[in-house]
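With one protein chain held back, the other chains of the complex are shown just where they sit.
For chain A:
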Amino acid sequence: MIEVVRPGPLATVQDLGRAGYAHLGVPLSGAADRASLCLANRLIGNAEDAAGVELTFGNAALRFESAAWVAVTGAPLPLSPVTMNAPCHVPAGTVVEFGAPSAGVRTYVAVRGGVDVPAVLGSRSTDVLSGLGPPPLSAGDRLAVGRATGMITVDVAPGLEPEGEPVLRVAAGPRDDWFETLAPLAEAAYEVTTQSNRVGVRLDGPALKRRRGGELPSEGMVTGSLQVPPNGLPIIFLADHPTTGGYPVAAVLATGDIPRAAQLRPGQRVRFRFAAGGT
């Protein structure tokens, strides 16, 4: 068992989410920064889709009641008594303390065997939008640990490189024709606002002007979509975004850049660069 001593601002259980139910209105959910959760799981011999804990802005403490192998990845933060991006053994009774991240937002804690909470629609992920899955963690919660299956074969791995002003690749479409031009997206930096969470990253910067008025009939959206409401300011949709939306999506992030978008923090600036793959 793992006891949540202190969850910090927001701590949730996450795996790789609920694929295959979007047509029933169920968000994919799962780790916002999937690459970091997968890395943490690989480091300790778990399957990549094992559930771990996603810490938001750190400031947490977890007590391991039994001896365990753990790996911590994602947003780098002061940590004791283990280290980031490496398999670490903790004796029974160890309390792992997490400070505030120096860059990024989300830190992942994987335990060998995986966090074993009841699955809902095949996933142990907390979905903050729809409320599916376990509620966010509170002090005193106890999490079961599953049975280990794989082998630990890695000593250490390169982790997240903190970036001051990341450049994310986007492809135009599917509704770029609703806008006069997408040029402003690539011309200047956008600032991440405080209204950002697991559903989406809201941005402030050059507004995109509509070419056509009216409402877009509701349609499916992928994670990484840049949806543009009438104020012209794009929102990058993350793991818990709704499956359909009624505002046009001007462009979509490259799949490989979604984990970096999930680490954007309020006040930080971000730039976009157009890549191939548009309509």
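FYI, a contact is a pair of C-beta atoms (placed from the backbone, for glycine too) under 8 Å apart; a residue touches a chain by one contact, two chains touch by 3 or more; residues count from 1.
To be clear about the criterion, contacts and distances are computed from a predicted model.
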*From "Methyl-viologen-reducing hydrogenase, delta subunit", "Ferredoxin", "Aspartate carbamoyltransferase" or "KipI family sensor histidine kinase inhibitor", the hidden chain's UniProt protein name*: "KipI family sensor histidine kinase inhibitor"
_Sole residue of A:Val5, A:Ala86, A:Val154 or A:Ala171 that reaches the chain not shown, by the stated touch rule_ = A:Ala171
*Since one chain isn't shown, list which residues of chain A touch it in the complete complex.*
19-27, 120-121, 130-132, 171, 173-175, 217-222, 224-225, 242-245, 249, 252-255, 277-279
